[in-house]
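Omission of a single protein chain aside, the complex is shown with its protein chains in their original locations.
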Amino acid sequence: MDIPYTVQPRRDTGLYNAKLGIWLFLASEVMLFGALFSSYIMLRVGADIGEWPQRLLNVPIGTVNTLVLITSSVTVVLGWAALKQNNFARYRLYQTITILCAFGFVGIKSYEYYDKFTHYQVITNDGKVFDGHLIKRDKELVVLSGFEIDASKGKAHGVMEASGHGPNHKPHKEIEIKTSDIKKIGNYGPAHNTYTAIYFTLTGLHGLHVIGGALVIGYILWPGAGMWKTDPERYTNRVEVSGLFWHFVDLVWIFLFPVLYLL
Amino acid sequence: MSDHHSHEDIEAVKRKYIIIFLALIVGTVFTVGAYFLEIHSVALTVALALFIASIKAFLVAGYFMHLMDEKKMIYGILASTVFFFIGLMGLTIWAMHDMPPTTQFH
Amino acid sequence: MKELLGLPVVTSKHGHDVDQMILLVHYLMLALFVGWGLYFIYVLFRFRAGKNPKADYHGTKSHVSTYVEGAVAVVEAFLLIGFAIPLWAKVVDQLPSPKESTQVRIIARQFAWTFLYAGKDGEFSKQEMRLVTPLNPMGLVADDPNGKDDIKTDNDMTVPVGKPVLGYLSSQDVIHSFKIIAMRVTQDAIPGLRIPTHFTPTQEGKYQINCAQLCGGGHASMAQGYLTVLSQPDYDQWVAKKASEGGGAAGATFE
Partner (left out) sequence: MQTTSAHSHAHGSDEHHENHAHHDEGGFLKKYVFSTDHKVIGVQYGITALVFLLLGFILMMLMRFQIAYPGQPIPIIGGLMAHFFGPLADKGIMSPTLYNMFGAMHGTIMVFLAIVPLAFGAFGNLVVPLQIGAPDMAFPRINMVSYQCFAAGGIVMLVSFFIPGGTAQSGWTSYSPLATSVEGHGQTFWLTGMVLLITSSLLGAVNFIATIIQLRAPGMTWMRLPFFVWAQFVTGFLLLLAFPPLEAAGLMQLADNVLGTSFFLPTGLAVGGRLADISGGGSPLLWQHLFWFLGHPEVYVLILPAIGIVSEVVANNTRKPLWGYKSMVYATLAIGFISFIVWAHHMYLTGMGTKISTFFQTTTMIISIPSVIILTCIFISLWGGAIRFNTPMLFALAFLPMFGLGGLTGLPLGFNYSDIHLHDTYYVIAHFHYVVAPGTIFGLFAGIYYWYPKVAGRMMNETLGKVHFWLSLIFMNLVFFPMFIQGMSGMLRRMSDGGAMYSTAKAAAGSIGGLSDRMIELNAFVSHAAWGLALAQIPFIINFFWSISHGKKVTSDNPWDATTLEWQTPTPPPHGNFLKTPEVVRGPYDYSLPGASKDFVPQNQNS
């Protein structure tokens, strides 16, 4: 038994099955990311004044990552076009670059995550707020490289003012705080506030998509490449479909980048 | 594929892809540039960033994903998706703001 | 007909409107159900295979159904525009003036109700959610002078008859729902929000306050709260008594 239209498009719809399938899937992905995106806006609008950190992320790094992803997107289409021209070697070259870009993207993202996990905020018993990267933490002492911030305008607002990354860069200094003076200490992980929460959720989910997409592209590229010999048209379709997914992942990032980094 | 590209076609298409790639880079540079210029109106920054992002999205979806010459069926599916997405976001935001007076604490 | 529906006693001004609305909708439902029901029974009887062995390919050509559908739409529009929308605006958006009503802050928690009255000065203590601690579950601002004469009661909401009650609902922990059946009042109490709700009791007496939203293991037994509706003089006495008992400090201090 053969399923019709797995390779050739159906006349009246002009589509082969997998292409329709991936677009349907992407439609549901739009709703998935759309819901998170809506949540982002709702949380942001609902945040107390000064509690929503702005410009917390490192823009140059984010820019590099954006460029990495854009590059991977163009190599995917160029790879597909190479296949259309029966140039398998060229296709393989392009898709290898794609995969390297995926690695690059995930690597850079991991570095950014690491940066947030080592970034701490400390509130002391007398109500002072300190913010900075953790240098040392033991039974007696916590050492941060950062600032004391003026929490009267809101904790996040203070961070913005004193931010080490944003345009108004201030030099860091080392701060020592006695553990016994600490009322609350926590890093900039998801639990820090609703901004970091949605930041990690959005970028985490997006990162999983990058990894998933890279796995699929890699599978088609290496273990699954035999099909190019037996059924080249179907193989090209597969490349196209995985490419559609990859572009979608890129598309999501195109919105995530300004929204998370720049606003 | 029904829409068989000849080799010359493909060359033209590849050139198009490269141009779009460059356009995407330029868009990114603009967005980041606007950020470092520090336009002080938040609304303007937001509008600008989202405007550029929309153009970039249009380029990726329209050309890399071949939406520009896709079939009616796909348009139908995507149009209803966009409709529902706007419903989800718009109505939720509206609902959160249309509450009786004094409901919000601050 | 209202008795037939089994609607319970109603003791608030707007409650009669609620009942009226329920009644009208049920007329529509009844008409549709009985109408189609009779048709249904008739058809099953008349067109059973035994009696009508040869089916008619075309069926009926009548347009009655279109008129019925149109009529349903018209009646629904009438109920919407004539009743639901304006009446809702009245109970939700058009709050009575605070001066002329009994203002009460109603704070729900697992599994009881706390009520806060503004006291003599008519002003509540400020509340700020970021001040909430187990000792200060309402987030009251401790040194707010307005709070000094506030009155706090547990599970005892007392109001005068015939005067609008303006309640502000919030919750300390999970979502609850403030419901007094006879007053035809239901309003969720949602942490993080302070939602106004109002009604005018028309009859003195004691009413049980229900919690209508699942709020944990004790949801079914969150039944200790009562609304007591008193005559104005009795109410004034109650306020005086409470103010003296609480020393006026009940509101702001918890330590």
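In order of appearance the chains are A, B and C, and numbering begins at 1 in each one.
Keep this in mind: a residue touches a chain if its C-beta (ideal position, glycine included) is under 8 Å from a C-beta of that chain, and two chains touch if they have at least 3 such contacts.
Since this is a predicted model, take the numbers as computed values, not measurements.
Taking the complete complex into account, the chain left out of view touches A, B, C.
Among the residues C:106, C:165, C:181 or C:230, only C:181 touches the chain that is left out of the figure.
Touching the chain that is not shown, out of C:104, C:118 or C:190: C:190 (per the contact rule at the top). For chain A, the residues in touch with the chain missing from this view are 1-5, 8, 10, 13, 15, 17-18, 20-21, 24-25, 27-29, 31-36, 39, 42-43, 46-48, 51, 184, 189-194, 197-198, 200-201, 205.
Contact residues of chain B toward the unshown chain are 73, 80-81, 84, 87-88, 91-92, 94-96, 98-100, 103.
Residue-level contact of chain C with the missing chain is found at 5-9, 11, 17-19, 21-22, 25-26, 28-29, 32-33, 36-37, 39-40, 43-44, 47-49, 52-60, 65, 68-69, 72-73, 76-77, 79-80, 83-85, 87-89, 91-93, 109-110, 128-134, 137, 139, 172-175, 177, 179-182, 184-188, 190-193, 195, 203, 205-208, 210, 212-221, 223, 226.
As a working rule, only the chains that are shown with their structure count from here on.
Chain geometry summary: the mean Cα position of chain A and that of chain B are 17 Å apart.
Computed from the mean C-alpha positions, the centre of chain B lies at a distance of 44 Å from the centre of chain C.
Under the contact definition stated at the top, not a single residue of chain C touches 2 or more other chains. Across the assembly, chain A contributes 48 as residues in contact with two or more other chains. The touching residues of chain B, when paired with chain A in their complex, are 1-2, 5, 7, 10, 13-14, 17-18, 20-21, 24-25, 28, 31-32, 34-36, 38, 42, 45-46, 49-50, 52-53, 56-57, 60-61, 64-65, 71-74, 77-78, 81-82, 84-85, 88-89, 92-93, 96, 106.
Across the interface of their complex, chain B is touched by residues 8-9, 13-15, 20, 23-24, 27, 30-31, 34-35, 37-38, 41-42, 45-46, 48-49, 59, 63, 66-67, 70-71, 73-74, 76-78, 81, 84-85, 167, 233, 236, 243-244, 247-248, 250-251, 254-255, 257-259, 261-263 of chain A.
By the touch criterion stated above, chain B contacts chain C in their complex at residues 99-105.
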